[in-house]
Structure formats: C-alpha cells, structure tokens
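Step one of this worksheet: look at the structure below.
A single protein chain has been omitted from the complex, and every remaining protein chain is retained in its original position.
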Amino acid sequence: MPFHPRPRRLAQLALTVALVAFLAACGQDHPDTIFHHRTDVNRDVDYLFKILIYAGTAVFIFVEAILVWTLFKFRARPGQPEPEHVHGNTTLEIAWTVIPLLILIVIGIPTVKTIFKQQAAARSDALQVEVIGHQWWWEFRYPQFTMRSASGKLDTVVTANELYLPLGKTVNFTLKSRDVIHSFWVPALAGKRDLIANHTNYLWYTPDSTTSDAFNGACVEYCGTSHANMRFKAFTVSQADFDSWVAHQEAPAEGAVAVGTPISPDSAAKAAAPRSPLGSQIDPNKNLAAGSTQAGPTVPSSGKAGVGVPPSPGAVNTQVTQAGFVAFPREKMPAYTVPSTPLPAALKFDDNVLASGNAANGAKLVATGMCIACHTVRGVPTMQATVGPNLTHVGSRTTIAAGLYPNDPRHLARWVKNANEMKAGVGMNTFGIGEYDPITKSTVKIGFTDAQIADIVAYLSSLK
Amino acid sequence: MTAVASHAHPPTSTGLDHRKIAIWAFIGSECMLFASLISTYLIYKGRSVVGPFPHEACNPPVCATHLNPILNIPVTSFSTFVLLMSSLAMVLALAAVENKGKPGYEGLLGSSKFWLISTAVLGITFLGCQAYEFTSFVHEGLTIRTNLFGSSFFTLTGFHGAHVTAGVLWLITLLAIDIKRGLGPKDALLVDIAALYWHFVDVVWIAIFTLVYLIK
Amino acid sequence: MATAAVSPSYARTSSGSPSGIWSWLTTVDHKRIGTLYLYTALAWFAVGGTEAVIMRMQLQGPNGRVVSAEVFNQLFTMHGTTMIFLVVMPLSAAFFNFLIPLQIGARDVAFPRLNAFSYWVYLFGSLFMNASWLVGMAPNGGWFGYAPLTTLPYSPGLNIDFWMLGLQILGVSSLAAAFNFITTIINMRAPGMNLMRMPMFTWMAFVVQFLLVLAFPVITIALVFLQFDRFFGTNFYTITQGADPLLWQHLFWIFGHPEVYILILPAFGLVSEILPTFSRKPIFGYPVMVYSGILIAFLGFGVWAHHMFAVGMGPIADSVFSMTTMLIAIPTGVKIFNWIFTMWGGNLRFTVAMKFAISLVALFTIGGISGVMHASPPADLQQTDTYFIVAHFHYVLVAGSLMGLWGGIYYYFPKITGRLLSEKIGNWHFWLTFIGVNLTFMPMHWSGLYGMPRRVYTYDAGQGWEIFNLMSSTGAYLQALAGIIFAYNIFRSRTHGEIAGNDPWEAPSLEWSIPSPPPDYNFETIPTVTSRYPLWDIKHPELTASVPHSRHGDERNDVSLGGKHVGAFHDHMAAGTPEGGLNPNATQASSKVSLKTAEELGIPMPYPTIKPLWVALFMTLMFASLLLIHKDKLPLAMAGVVTFATLMTGFLYAWLTAPLEPHHH
Partner (left out) sequence: MADQFTHTHAETDVHAMGEVHEHPTWKQYKWVALILTLITVVEVWIYYTPFKESPLFVPVLLIMSAVKFAIVVLFYMHLKYDHKLFKALFTGPLIIAMSTLVALLFLFGKFSGR
C-alpha cells in the first residue's frame, strides 16, 4: 500500500465511536417505534419485517463477506504475475440469478398474503372512525354516535387531534381530505394510509393490549408549511372508559352550559326522545338515549356494543359526570406524548392576567367575535362553523395546535393572541391587538387585549 | 488529397443517416408523450362534474340548462379523412423528390412542389376544422376551464394541433427550399424525416379519432 | 492542404488550442462541453450540499430554530431537485459527453451543436430555477411536487412556477442530449466496435438515453397540466371539479422510477470501467452485465406505483407492483456479484478511484436490500415517508450514484485534464466521504423505524430520535468537509497534479490510447477495434486469446506485440509507445508532445458557434416570461413569450442553415 494510512486510522476510530453511539441509542426508549405489538396489524407487519430483515441481513453479510475477503485476498503484491483473464462463469451466474429469485419467493408469498389480509374489508362490527385531514390538523368523527341538537340538527361525535379507541375492538378508519394529501399514521399501532381528496381510503386494526395507553400520531405526507406540526394523540382505553368518553362527547361541554349560554343542551333533548325518529338515516341504530353509554354499533348484525365487551355498568348515568372517564388523565400521559415545543420568543403575553380570566366574559367574546367564523361549540347557537377544529370539548383535550403545544392557559393564550407566530402558516387569524396578522397582511387593530384573551382562555378551558 | 480524405468522416456504423435515427428516436419519445395525454383523457372521461359532456346530454340539475352532446362526428370524420389524404400527398412528395427526373415521374407525379403544397394545404384544412370545432365548442359552453372533459380534450387535441402546425411550418420550409433551389434525390432525406414526422402525427390522430370521438 | 507549421503543435497547456471565454461559449467540442457539465454540476453540488447541511443543522436537535418551516420546506425541495436534476444527471452527462465518443472511437457526437445547446439549456435552466432564492420564493412543494398542494389554491406564490418551468427547461436539455447520444452510439462506432464490444460505461449510457427519451415526455405532460392549471385555469388537479390527485402521482412516478435508473446506471457503468482496470481483469460476465442493465431499465417502467403503496390502490395493484419491484432486485444482484467476481482473482490496486468503486458495491448493497424491504407493501406502509426511506434512497443515490461518479472523476480526471488528482488528498476525501455517508444515513434507518416522519422541519424531544439525528448531522458535516477537500484537490491538481500520460491506469479501452487531454479531433486515425479490450490485446495478447465475442475473421488474430502488424489502431498512438500508457516521456510532460492539428491532418472539425447558446437563452427567457402571468401581467407575459420565441426561432434557423464544418475536398 503506497498510500497514507492516516485517513484509514481515522475511519477505524470513527467506526468505533459510531458503534458505541449505536449501542447507546439502542438502549433508549423508543415510544413511536413500529415494533410495538399492540395491534393485530402491527404483529403481522412485524412478522413480515422479520422475514425481510433476516433475509436482508443474511444477504448483506454474505455479500460483504465475499467482498471483504476478495479485497484482502487479491490485493496486488509486488512481483505478482498478471491475473488470469476470466470472462465469466455460467454456472455461477445462473446461481446468483436463481438463489435471489428463491429468496424473493420466500418474501413474496407472505407479502401477498398480508396484502390481501390487511386490505380486506373490516369486520362489520368495527368501530367506525372518519378521519379528515385539514391543513394542518385532524378531524376525527365517530359516525356511529350521533345526537340531535335543540334545533333538530343531527350531530356526530367529533373531535380534533385526539383519537380515542376502545381496546379489543376493531376500528375501521375512513380516510378523507378536505384539501391536499395527508397521511394518517400512528407508528405504534399500524402502517400509514393517505388521505386524498376525491378518494376514500380505509384502514383497520384492532388495538388489543390490555392496558390503556397514549401514542403519538403524525401526518406523513408532505402537506405544506406546517406539515411537521400536524400531529395528534391516539388513546387506547378500556371499552368502559371509551363508552364514558363517548357519552361525555355527545353532550355539550358543561362549561358551555355553565356560563348561561341560551341553549338547551342536546342531552336534555335526547333524554326526552330516546329513540331518534330518523329511521334509516345516517346512523339508524345509534342515537342513544342520553347517558346510556352503550356504544351501540351501527351494524345490524351485532346489537351489542363492542366485540364481546359488555356495556360498562359503571358508566350508565343519565348525566355525564366528572366521575366518569371524560379524557385521558393528564397525569397518566407518558412524557413522550407531552409536547416540548418552545414558545416563540417574539410573542409576548402577560401571564399574570390569566389568573383573573373570566369565563363568562370569555363566552361572550367567543360567541360574538370572529371565532364564530370558523369554529363550532356545540350548544352555542352562533358557533356552528366547521372550518376550524370543533371546540365543543376543547378544554378536555391534552394538546392544542395539532399536538404542537400542551393545552394549558399559557399556551392557549398565546395561540389566541397570535396563532401564526405559534405555528407557521396556520389559517387562523391573529387576534392580539397590535400583533401582525400575516393573513390580512396588517397589524391587528380590532382584536383582543391580553385581559380579554385571558377571559377567552378561561372559557375555552372550561369546555371540558 | 487521398491522405486528407482518409481523415474525413468515416461512414456511419449502420450506413444510415444520423438525422433519420434521431427522428425515429424522437418519434418513439412522442409515443410516450401522446400516451400520457390520451391516458389522461380516458381516465377523466365520465368524471366531469358539470357539462357539456362529449357523448351524453347534460340536463338540469347537473347543468343549468339542457346541453347536447358536444362532439361533432361529421366534421371530425371529414378532418380525419383530410389528414389521411395529406399523408398520401406526403408520400407522393417524397416519391417525387426521390425520383426526380426518372421515367414515370414526369408531370404532376414528379412535381414535389405540388405534393408539398397539397400536404400543407390539407394540413391547414385539418387545422381549420379544428379551429371551427374549438370555437363552436366554446360557443356551446365548453372551454378548457369548464370541466375535466374540457381540460383534457382541449389539451390533447390542442397538443396534436400544435404538432400539425409545426409540421405545416416544416413543409413550408421544405417548399421554400424546393422553390429556391429545387429538391432532388440528394435531398430525399430532408423530405423523408419531415414525412416520418407528418405520418406519425397522422397516426396519432387515427388513435385519437377512435378513442376520443367514436368510443363512448 | 495539410501545410505544416500553420499552427503550433497541439498541447492544452500551451497556446495550441483556443482558449479564453469566447472559445468556451462557442465550443461544440464534446470534451469541452463535458468539462463544462462537470464543473457546473460540481458547483451545484456545493449548493445542494449546503442546503443539506443547513437542514442537518436544523435537525441536529429537537425543536431546532436555525431556519423557519417555510425555508426548510424550500431547502428540502431544492436539495432534492438540485441533487437529481442539477448534479447527478449533469455529472452523468459530463461523462456521457466526454467518454462516449472516445470509447466508441468517434471524433465527436452526432450533432455537436445540439450538444452545446443541451449544455446551455441546462445552465440557464439551473440558473433560472435557483434565481427563485433571490426573490425568496424557492420551490417548496417537494421534488415530487404532489398535486393538489402545488396547485394555485394551496401554493399561490411563484415558488411552484419556478419549479415547474425550471423542470420543463431542464427536460429539453435532457431530451436533446438523449437523442444525440442515441444517434452517436448507434451510428458513430469505429469499425469493429460492434455492440457487444462497447465498453460497459457506453452500454449503460446507451440504456440511460432510452430511459430519458421515454420517461421525460411523461413528466413533461404532467408539468404541462400543472402549468395549464396554474396559468390558464384548467382542472387537471382541481379537486372541486372532480379531479383525481393520483393522476399527478402516477404520471410523476412513471417518470420518477425510470429516473432512479437514469441516476444510478451511469455510476454502474463507471464502476464497471474502474473495477476491471484496477483488478487487471476483464469484467466478469460482460453479456450478463449488459443484459441486466437492459433488464433493469425495462422493468423500471413497470414498477412505478411502488412509490404509492400508501395511496390505496387496492390489493391487486399492490401485489403486482410489489412483485415487479422484487424482480428488479435480481438483475441488480447479478451486477453486484459480477463486480465482486471481477475483483476475485485479480491484482487489486487500491487507488482512490478503486476505493470509491468498491464502496459503491459495498454500500449500494445496503440500499438494494432496504429497497426489497420497501417492495413489500405491508412493511412499506410502516417504512415509507419516514427517515427509513430517506436512508434507503440516500444509500442508493449517494453511496451508489455519487460514489460511482466520484470514482469516475478520479479515474477520468487525468484524461480530461492531463493531470492526475492527488491520491493523498483523495484518500482524505474518500475516507471522510465514506465515514460521513455512513454516519449520516445509517442512523436514519433507526430514526425512521422509531417513527420519525420525513420532510419535517422540527421534531419533538423525548421521542428517542435525538441521538440518531445528532449522528446524521455529524455525518453531514463530515461529508461537507470531504466536499471541501475534494474541491481543493481538483483546484490544486488541475495545475499541480502529476502529468498523466495517455494511460496512467493501464486500462483496456480506446479512450486511453490517445493523449491526455485528447486533441480536439480525438483520434488521428479512426481506430479499428478488434475486441472488447483493445489496449489489453496489445499489451497482453496471450491473456486475451479466449475473449468471447471476438468473432472469426477478426483482425485481432493478427494482433501481436512488437513491430508486427497490430491493427490500424496501433499506428496512431501518437504520444505513446505501442503499449499506450507506459511511455516514459509521457510522465514528464505531455505538453511537450507535438500533436498535429486537425487542419494539418485534414480532419474537418465543426465550426465553433454561439448560436446554440442564444437559442438556449431565448428559450429559457421564453419560459421565464410565463412567470409574469402570476404578477397579473398577462399581456406583458405574452409579449415576452412571443418576443423570445421569435428570437429563438430566428437563431435556430440561423443555426440550422449555417454549415456545420468546412467542406473539404
């Protein structure tokens, strides 16, 4: 070797360091790994992945071993004769055509089997969840759970950026997009599937571990400026907790009622009319009596809720109470599901005023202000718009801004004040007086003071 | 001089002219271009949310008023025939150039100018039919912006029309050369590659006529 | 005609060949055009690399604040677009230009002026696309530009306009060059250079030209639809009109997958040149190497939808595309094994070029294996659009294409410039690249499988991704350092490198039989080729006696060493001994060797001309005028289009009517 060995020594050092770093990394916790075994689908994928990775590793070791051996064995040495000119070897070449073919057949058969298994129609008693992608947030609708408002409008349980799934029950996602292409992914639960306008995609799996858990989900198809900020949380909870959660979601938030907004809550209306007269409309079988937390499936074949999960007696109440499960308890949220996004330094807010926020004032501001242009708060007649996330139970959610910030007054206040500063490209206007609004391209003159924002925050936080 | 000549351009490996190989490669490439356009037209066929539609009438409430099927088969059949005849004129132009002065190629059959003009005029006639078709469509309420059918139809046939236009300009250039110095057997290749292009454009129309106009 | 002393003897370092800016602007010499491609592409590599480094700075830790979301999106879009269209393809084009005529024994390409035109279109197109940075509106839709994100309602700025017009311009360049090279390879091979004697690089180049010719029309149409949508209000991607967003995806990937082979096959070709030379053995299984290249290309048109398993095509389509994709692994695997067995039994000389070539073999294997993993749709649904796939295609395109191209540069730099690149500096370049590439991209497999999506400008802490991202960023910085060293090596070696001589590596193919750098006419006499390894035939006739595809009646039977007839080929090796490279004089100074000029030899050379440059410029300006539409200046835009189209046509007419070269006799 006439060449200088120093770079090579560097290489050896670097490889050692890399190896150590890898080993250190592999010992860490990986909450979003695809290797979780908490759904049927992920176990199948894992089985397939193992075949792929074992076959791949074997091929890799085989190829690299021959290569390295060749490099050492046949390096030029002084005085060596000219090598013999070999032009090929038919046997060998057939061998390395046929053997890979066999390996591919070994991979191909389970691949095709798994494709057809996973893309078959979901079982008919599955929980139906409609996932609608927006730039840059998630709308989750539960069409099997509907209720009728005082005005007679049929509503569906709908939430934003937080997905509740009952353990042990197959969930069938119907995937749609309102704008550009998004992709729905909870790595710990299953593979991804795109949300495409003018297309409806489906994805099903069964979260079947025995403990409730929280997972991170994300959009994985580039969808514009805040693609990275389009995250969500998925909670797998017991059927009983899920039923309780559904019941709670069906009713308007207590906060909406407490501040005296002039509406009759849906729950009251439904208590009077336990059976919807709607017959064959969207969700004929649902329309539960208020409080009956039996998560009735739409599918006629199964009159009962869930896959062998009996209705939870503890949750049978005429009133949704705080005692029942209404949201994944924050104190049980694993650290990795609590966002750590730092607050934008440029955005100033006087946190001291938050303590004096008045929810009743906030309710008026929200119900008469610009919020009505985009948001719904079920139970508030002026709040019926569906451009932005449904805020009916926003106070019970654990995060805001599609999983970008924790849902607490500090973050919420800044969000209301200047959402664009908090999350690039977001469609929500700036409301803090004196702040710049990139949507109107002007400084906000008619908006809210910090104190008013504190009132709004108090109100929104009360929408449990 | 022999020493010099020995360094001159060697004959080509295949004995063929570079330009002819290039034009065939180009035509191969054009196959993919038109395949993409035709695929898009067929994919979007029947997916328009508003009329007018190619083969079906459009009635309220889908359309504000009743709209007839928009494709005009008689006119297009005529223009298809015109384009086929232009191909005939083109091969005769090539034959006239190749055989200039040979027996049997006296008179009209040997007049490359006549056949080149005929080809160009037939091409222009085709373009005229297309212009008529496009304007009448616009009058009937179909523009490139109206619906998926409008977008894919105008783009596909427009691309074809643009190819015909380029072909006509090419023919006129050849005609200018013919008038200026006369095209003879030595120039056969010049005419040949133009002819290949012209026929290819014709062949594309054969496909378009069937797939767009005749098949529902 | 051939009067002596009309001009001084040929020598690049002296005043023999024309020099100065004007000679470069007007050149139609394939070697000079290749050189222009080379240095332009390397400059864009610096730009694309800088974009990557900024991204890695942003992602070095969670919640990075180096750039904004918007800038990051522009960076990854332009990084991809730059590396694919402005770096790897033009670097390949540099080698196509420089090598194809030399390897097949031709004096130039079939259409020298069209060749110049291709380069100028590439240059202006790349400048146009990057001009978007200057107005702060760099493309931000991803290199894949999925509709409807790229349509007007979701991307109202000029960003996407720059991108789609830029790609259209670059497409013209690639297509023009492809027609040119197809014709060149089919039609300009030296006597005896039948298809199965062509060097592997030329073979792979040949295959790539067909891929270009068939793939680019499809993206052209997809972009035309997008242009019409954005400029004229058509509905190809308009959701409210019932458009199908998958139309773009299918058209894009029908182009996009062959594009992958457009990027990798030239590097495969270069490696197939380097490995035999430094193993001192012919390529193992030449016909199989050729056929596998053709097969890869052909199958490449039948696998595109494996980029779209997540869009929900249904189980049948998923299965079909999964199977065709897996099939491609077979010819690719064959290539890997044939390369290894080319080295097997050889006398391996570990030059820098050889090291790069070997690392392609070693590392491309990783990309190939992860490729098969992606071919399985259920697994792919977990892997795609995460960092796992970022790792996969960077192992293919950086550890594959770029490693091969760097190897090619070390191997052919002496032929291009007459001087060797420094092996000492080159070793630093190689090892830093090797470590950097692996350190950058290997951890991405883990960050992907651990759930990190791609194309994110930020990520949350506590996801277990920090260490992998830190490693990737460190690796990227090492690669940047390697790039700087590489640049220094080129800069220094151009003037201070060792003099190369005709054949510094004792290589087998025709390009090494002529001086370095070659005279403008390449071959004084067009060689007559008698086998796949003409130079080795001369040096080691005893070893090549059994070369297949040397048919009966070939002149190679007459070849012998030392004074006797060794074919027309042997006679003209002006600067060398019959052996070609081991000329003791050559290592001193090639500039002292007196070469005859083309004029003295009576070889007609094409006139230099500026017209292709003007045509390219006006074509670019014609496309650029369309930008004005989105500034609500439709009449001005149309005026620009008409003006520049007229100018372009005028210059095109002048070009086509001007004679290519002097009419001798």
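Note that the chains take the letters A, B and C in the order they are written out, and that residue 1 is the start of every chain.
Keep in mind that, in the parts below, a contact is a pair of C-beta atoms (placed from the backbone, for glycine too) under 8 Å apart; a residue touches a chain by one contact, two chains touch by 3 or more.
Source: prediction; values computed, not measured.
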Relative to the complete complex, which of the depicted chains are touched by the chain excluded from display? B, C
Just to verify: which one of B:A57, B:I117, B:I172 or B:L196 makes contact with the chain not shown? B:L196
Full-complex touch with the removed chain, picking from B:V50, B:I70, B:M90 or B:C129, is B:M90
Pick out the residues on chain C that sit against the missing chain. 186, 189, 191-195, 210, 213-214, 218, 244, 246-247, 250, 254, 301-302, 305, 313, 317, 528, 551, 553-555, 568
Touch list for chain B against the chain that is not drawn: 2, 5-6, 8, 10-11, 13-17, 20-21, 24-25, 27-29, 31-32, 34-35, 38-39, 42-43, 73, 77, 80-81, 84-85, 87-88, 90-92, 94-95, 98, 109, 188-189, 192, 195-196, 199-200, 202-203, 206-207, 209-211, 214-216
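Basically, only the chains that are shown with their structure count from here on.
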What's the contact topology between the chains, one of line, ring, star, complete, other? line
With chain centres defined as C-alpha means, what is the inter-centre distance between chain B and chain C in Å? 34
Could you put a whole-Å number on the gap between the CA centroids of chain A and chain B? 53
Give me the residues of chain B that touch two or more other chains. none
Chain C residues within the chain B interface of the complex: 1-2, 107, 110-111, 175, 178-180, 182-183, 186-191, 193, 213-218, 220-222, 224-225, 228, 232-236, 240-244, 247, 251, 254, 521, 524-526, 601-604, 664-665
As the complex stands, chain A meets chain C at residues 1, 3-4, 7-8, 10-11, 14-15, 18, 21-22, 24-26, 28-35, 42, 44-45, 48-49, 52-53, 56, 59-60, 63-64, 66-67, 70-71, 74-77, 80, 82-89, 92-93, 96-97, 100-101, 104, 107-108, 111-112, 114-116, 118-120, 135, 175, 179-181, 183, 185, 187-188, 190-194, 196-199, 201-202, 216, 218-229, 231, 335-336, 338-342, 424-425
Sites on chain B touched by chain C in the complex: 1, 3-10, 12-14, 16, 18, 21-22, 25-26, 28-30, 32-33, 35-37, 40, 43-44, 47-50, 144-145, 147-148, 150-152, 154-155
